[in-house]
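Shown here: the complex without one of its protein chains, the others still in place.
What follows is subunit A.
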């Protein structure tokens, strides 16, 4: 008896499909991975991700075709435990950690994962945001005790050399989310870090950010986080990540990374403006964490979960479609405020699948 096989094509949305496959136990076949590219097939970092997934699971079979343009995943059980993985320098740690965060609560043993590589880059969420924004997003689902991301070393691109440790507890079942009140922003926090550059850079970013934000609320703390010596990785770099938390616990975030030839003040302003536009977009969930929250809603108990969010991103749209093919769950997506045409926020509601962590060991 084989579980049903799902077929996808294209290299896009690879991570979410792998995650959904492992969670649902459905086999997945992904073909036409960059067939017409100069360098066809899976990239180095994708192979590395597959390795990582193989390591955190037990009994997973991954078959990659000779050309590397097709992939068959037969998922095993998520085992967790102590895992160490080196991320290639082509992608940052965020790329690898995002799918792991989705899987880790459902493993057999609490996960203790050490990842080394680039901690902050342009493409993926930096470890700061993962720590301060992504992990709090799991809290309403009952995943909080022992959930931790320790940044041991920082590593800026291209050299990398950072190291983080991710600790995640296991749950039996995630709680149902009912989060429709975005509240009002009550505090703003931020981390500005600088490695292998003048430590003043981080203070300059903070000042620039404060020049805009100070007008709104007094509760603003922007930490200057300068790593030195061994802990600062192999390359120079600096960045500012900001987050705004509302009275009901909704978090919005933004960050900007150092660029060659751009003053730190401009980076600070950029991050701040991005945060403001993020706040302006509204909703209870940050845009980059829509998929995470939606996934946990699908995996909730057999009750109606509701969440208010801004308009879906491309990733989210495809995610909703993929969720339907893996779990058979479709969402009801309606405008929050039908009387106000200006309001672009949407109310996502779904009926949870009642997913129970079958990997969990009893006694």
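Following the convention adopted for this analysis, a contact is a pair of C-beta atoms (placed from the backbone, for glycine too) under 8 Å apart; a residue touches a chain by one contact, two chains touch by 3 or more; residues count from 1.
Convention: contacts and distances are computed from a predicted model.
Going by its UniProt record, the hidden chain of the complex is named "GTP binding protein" among "GTP binding protein", "BHLH domain-containing protein", "Eukaryotic translation initiation factor-like protein 3 subunit" or "DNA repair protein rad9". In the complete assembly, the contact with the undisplayed chain comes from A:176, out of A:69, A:116 or A:176. Contact with the chain not shown here comes from a single listed residue; of A:30, A:111 or A:279, that residue is A:279. Considering the full assembly, A:330 is the residue among A:7, A:144, A:198 or A:330 that touches the omitted chain.
Interface with the hidden chain, as seen from subunit A, comprises residues 1, 3, 9-15, 24-26, 32, 34, 36-37, 58-59, 76-77, 79, 94-95, 98, 108, 122-125, 176, 178-186, 212, 215-218, 247-248, 254-256, 270, 273-274, 276-277, 279-280, 282, 287-288, 301-304, 306, 311-318, 320-321, 324, 327-343, 346, 349-351, 353-356, 358-363.
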